[in-house]
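The complex is shown incomplete by one protein chain, all other protein chains being positioned as in the whole.
Take a look at chain A:
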Amino acid sequence: MQDSISFFTGFGVNDLWFLGEAALKTLWISVLSISIGTLLGTFFGWVLHEGKLAATLTIAPVLDVFRSVPLIIQLVLFYNFAPIIGLNFDPFVSGVVILTFYTAALVANVARGGIEAVPPSMRRASRSLGMSYWQDLFHVVLPIGGRAVFPAWIGVVLGVMKDSALVSVLGYVELLKASQVLITRTQEPLLILAIAGAFYFALSYPISRYAHKFEQRWSK
C-alpha cells in the first residue's frame, strides 16, 4: 500500500495563535493609521473651517478623492505605482499611508462639524475673557466640539478598523489574510471566518462600549 500525502489538515490550537497574532497586526495597523489620521484630519478640518476659499481650492478636492474612491483601489494603486516615483514601501507601510489619508479625509469633515458645533456666541464669550484665538480653540472649542462629534469619530474608528482588512490585498498578513491562508489549508471556511469575525468583534466591541460610557458620563 502506498502512503497518501495529506494536503489538508484540520484546525488546531496553533492556528488560533496564528489568528490571534494576525488580529494584533490588524489592531496595530489600525491604531497607527487612526491616530495619525485623526491628528491630520483634525488639522484639515480646522483648515476647512478657517480658510474657506483657500481650502475649497486646495485640500478639499484631495480629501474628496480619498473619501470617494474605494479604499481597495487606493491601496492597489498606491502600492503598485509608488515605486515609479521611488517610494518602495512594503505592504504594511503602504497600508498605513493609505489608511491614514483615508482616515484623515473622513475625520476632516467630522472635525469641521465639531468646530461648527460650538456656538459663535460661546467663542465670543471666551474671547471677551481675554483668551487668545488658540486658548479659545484648545480650552473651549476642542473639548466642547470634540464631545459633540465623538460618536461620529467612533464610527470612523470602527469603520477604518474593519476596512483595514483590505490591506490583505497587498499581501500583508493581518486577520483577514490569515483567515484566507488557514481556509486554504483546512478547507473549513465556516469555522475560520466565524473565528475571524469573533476577533473583529472582540476588537470593536470594547471600543463602542467605552465610547458609550464616555458619552453617558458627559451627558450628566
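As a convention for this text, contacts are C-beta pairs under 8 Å (C-beta built on N, C-alpha and C of every residue); 3 or more make two chains touch, one makes a residue touch a chain; residues count from 1.
Rule of thumb we're sticking to: contacts and distances are computed from a predicted model.
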UniProt name of the unshown chain, from "Putative aldehyde dehydrogenase", "Amino acid ABC transporter ATP-binding protein (PAAT family)", "Septum site-determining protein MinD" or "NADH-quinone oxidoreductase subunit N"?
"Amino acid ABC transporter ATP-binding protein (PAAT family)"
Residue of A:G12, A:P61, A:P83 or A:P119 in touch with the missing chain, whole complex considered
A:P119
Touching the absent chain: which residues on chain A qualify?
119, 121-122, 124-132, 135, 139-140, 143-144, 147, 218, 220
